[in-house]
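Note that this complex is displayed minus one protein chain, with the remaining chains in position.
For clarity, chains are labelled A, B and C in written order, and residue numbers in each chain start from 1.
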Amino acid sequence: MRIGVFICHCGTNIAGTVDSRGLAERAAELKDVVHSEDLMYTCSEPGQAAIQRAIKELGLTRVVVAACSPHMHEVTFRRCVEEAGLNPWLFEMANIREHCSWIHTDMEKATEKAYEIVKMAVAKVRVAEPLFSEEVDVNKDVLVIGGGVAGIQTALDLADAGLKVTIVERRSTIGGVMAQLDKTFPTIDCSACILTPRMVDAAHHENIAIMAYSEVDRVSGYVGNFKVDIRRKAAMVDWTKCIGCELCMQKCPSQAPDVFNSGLAETKAIYIPFPQAVPKRAVIQTEYCRWFQQGKCRVCERVCPAGAIDYEQKEEIVQRDFGAIVMATGLDVFPWQEHYPQYGGGQIQDVISGLQYERMLNASGPTGGHVHRLSNHEEPKTVVFIQCVGSRDESVGRPYCSSVCCMYTAKQAILTKSHCGMDTEVYVFYIDIRAAGKGYEEFVKRAQTEYDVKYVRGRVSKLYEEGGKVMVRGVDTLLGEQVEVPADLVVLASGITSADGASSLAQTLNISYDEYGFYKESHPKLRPVETNTAGVFLAGACQSPKDIPTSVAQASGTAAKVLVLLAKDKLKTSPLIATVDQSRCVSCWKCLNVCPFSAPEKQELRDGSTKSHVIETVCQGCGICVATCPVNCISLKGFTTDSVIDQIEEVLLA
Amino acid sequence: MRYDAEVAASLREKILRKVKTDVAACYQCGNCTGSCPAVFTFDYTPNQVMRMLQVGLVEEVLCSRSVQLCVQCLTCTARCPREIDVAGVFEDLKTVAYARQLDVPEDARVFNKAFLDNVARFGRLSEAFFLLRYNLASRHLLNDAELGLPMIAKGKVQLLPRKARGTNEVARIYRKAVERARSQEKVS
Amino acid sequence: MTVVASSQQTQEAGSAALAEGAGPARPIKVVAILCNWCSYAGADGAGTARLVQPYGFRVVRVPCTGRVDPLLVLKAFEKGADGVLISGCHPGDCHYSEGNYYARRKFELLRRMVPHLGIEPERFRYTWVSASEAARWQEVVTTFLAGVAALGPREGRAL
Partner (left out) sequence: MSGLAYYPGCSLRHSAAEFDVSTRVVLDALSIEYTEVPDWTCCGSSPAHMTDHLLAQSLAARNLRQAAMVGDRLFAPCPSCHQREKNAALEIHDDQVFRAEVNELLDVPYEADVSVLTLPEVLVQGAGPDRIKDLVKADLCRLRVVPYYGCLLGRPKVFSGESNDEQPVIMDVLLEAAGADVRPWNYKTECCGASIGIPKADIQRRLSRKVLEQALEAGAEAVVVCCPLCHQNLDMRQTQINVAFGTDLSVPVLYLTQVIGLAMGYSPEQMMLQKHFVDPRPLVARAIEDAVAFRAEEARVAAEKEARRKVVEAARAAKVARRAAKKEDSEAAE
């Protein structure tokens, strides 16, 4: 056994608090260690070259690199030693940066700790065995969850590349939030004009299947071979027959809140969200339907020319197999009413959210693009925009910046002037202007100069009604004065939150998410569209608040990553899996009961006995069975009980 | 002007310890100023005070009218998006100014002194007597004078304040506390 | 938030010093067994954020807390560990969907058993730290080590 140890300085990141050189010298003394050296940057080209040289020239049979977290560079180094002819699993990483140099200050103590961490790694690599991956066939179909602009973009890219894509959308039409927007910044081009063609492309693409009004219920399997249960919700309308003529909608006698117009208007119990909906199919909201609530009516059934209405329709579970899954579940608008009583908590009619204002500005919206006060339907003379409502506000549990509000407010301010005339007074209360995008800052400048929008630096502390106006009391921090603006209409730049139900969906897919329900990428810089679950990717605002260009860009990036994965016909499975020593198995089947992936199976041996056997391609390597087996006859490759004990001993021997 | 990093740092630490709030967290949105009812009497708006504390302009703040005239309505604290206890900071600064016997703006100091002397003297606040003392001291002799007679008429004033039992203890508390505070300020 | 955080930091820096155990002759040794997906990443995050932590713990990485056999914990104590800290994904967030549920059952039993082996209950803790909870990891490890340090090392007291 010839072990080589390589200690990284990582510039001063490690060497700053850990004596890397001294560490290398001490490591050389360890049992079975034949070579030990310190390098400035082990992950750099020269660093890796040094390791490979040492392997070849000194015939190393095991390698330990003491540097950063394995989550950072384990893959890099395994590849590195493999190229030098070593089995990649005969390599171990000692994390002396995140777990040592970065959290300590005392050089001496930190170095001592680092030394023990290295000893643990050496102990582990000493008992390591060469491992070999299995190869499994890859299912090349892709599931995209969420049919917003991000989901559509990923789907189109993948479909054009020849993969079969299924879009699952929980609403009855794709399009997402972008479909609700009027114009887009900084170009002021109509949102629908850009989006709807893409929606139609997706609908007509031979490689894309859209499952609207459906949700993902269950996901099993693993990268390359996911099994997904998709729940088709009961629309009470047979979509194979429905022709989207809207006749039912016109004739339906019962009103229902209009989600698409974010509550600005009412729609019918049977409805199609908007004329360009894709697919253009009707849905009955049973909780508002007269027939379902009072047992009389059936008007839609009578007027439907296609006989598509089906009051008996039941939801159904469809099972599909996929090789990869893309999360594109998008965003929701921050529910400001519950959190901002000082802004009237929704009680003041003429205080509306940014999204509601989008609908009001929209020519095909409930007001036909006419901007008016909800209280008296008059055109506002003074409009006040308030930024950072539900953003950068820890008192409502939203410390993060929603990143789009500054820009959409500038856009809405400009549109206000063009809708209500240049003589309209427009104020924007802001804390900081965040215009970091191509042409963004210029756009804001236009708002300030060309359109004479008055930017006031400061938060608004209170809204109250007086003399038919909404009094806006805030501050101009640059003047150092408290200010009051009597407004006709107040638009809150309500921030972005993760989509409703995002975290429970994350649990269904076993991907991690932050405290706000945004999905966690596998590395913030280097793996921004991957998750820690192989085969599951991220696109758009489900990862963090994003504007349209960023979402689309990321969506295409995601598509590329999916293609990289599915370009291969076979996938190497992780060799870190459980194996059963059948000679000691007592057939208690506890492993079968506990395995979340039902990897263990009963296997009949020649001698007629049945013993447990783990299906390599199904096992995910969690090791639950290992800890459960009463006779310890299951072992987890790469994390054997011995290797763990050896590490613990190393810690405690000193 | 130049910033004094050391003063700022020690000040921040001090406020962290005494008020359990971090002025460094202030990002100058001005919500406190927008909410403040007394801001019209201030020489520095609350967010300016926060800023001055961040860069260590403590002397200026301690002698400011703002600190003296804050009415402790707590609106700033209630609405701060960074959950800073602004009112708490003001209260603390005021006590420091008092202990240091700094030359704070006229009326406020007089008001407080008149009040506390009154309490120390009668154990309870005798409002009429207090107002009288205040007006004499602040030379606003006729301040609220028009209210005097009607108040008497409506029996809202007690003309000859009587000592409450426990007055002596209050006086003692008052004396001990003040001595203690001043000695401490000398130390620090 | 900020208030809490900053006051925490100062206070944690304080107890971090305490956790070094001013009193005991040899510094205490705690074995921290972390699951690869949540807690190990959380500890990485704490490092990236330069959140100061006590020296006295060593991390053993496992794929999932579900893989940790209670006997491993006892083994650690047998070998003379002063404390054992186990941390995984929050219930419901397990990368293998159920691992931490099995872990929770086992460790809850173990936790109740430990005192009967003559080991102070403060020396064993299992908890949950997600990949995004760097500050929580700092808090967990600091308080746990402070507790163990208060008891001092388990000199010559194997099982």
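By definition in this document, a contact is a pair of C-beta atoms (placed from the backbone, for glycine too) under 8 Å apart; a residue touches a chain by one contact, two chains touch by 3 or more.
Just so we're clear, the structure is a prediction, and the values are computed from it rather than from any experiment.
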Interface partners of the hidden chain - shown chains only, full complex considered: A, B
Touch with the omitted chain, as defined above, among A:T166, A:Q342 or A:Q647: A:Q342
Interface residues of subunit B (partner: the chain not displayed): 37-38, 40-41, 69-75, 77-78, 91-92, 94-95, 98-99, 107-108, 111-112, 115-116, 119, 123-128, 131, 134, 138, 143-144, 146-147, 150-151, 154-158, 164-167, 169-170, 172-174, 176-178, 180-181
Residue numbers in subunit A that touch the chain omitted from display: 341-342, 344-345, 347-348, 462-467
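Simple rule for what comes next: only the chains that are shown with their structure count from here on.
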Comparison of A-C and A-B by number of C-beta pairs in contact, larger one: A-C
Chain centre separation in whole Å, for subunit C relative to subunit A (CA means): 29
Subunit C: positions in contact with at least two other chains: 1-2
Touching two or more other chains - residue numbers and ranges from subunit A: 394
Interfacial residue positions of subunit A with respect to subunit B in the complex: 342, 388, 392-396, 431, 457-462, 473-477, 480-483
Parts of subunit A lying in touch with subunit C, wherever the complex brings them together: 69-72, 95, 97-99, 102-106, 109-110, 112-113, 116-117, 120, 394, 399, 506-507, 510, 512-515, 520, 532-533, 576, 594, 596-597, 620-624, 626-628, 636, 639, 641, 644-645, 647-649, 651-652
Subunit A-touching residues of subunit B, taken from the complex the two chains share: 27-31, 33-36, 39-40, 44-45, 47-48, 75, 79-83
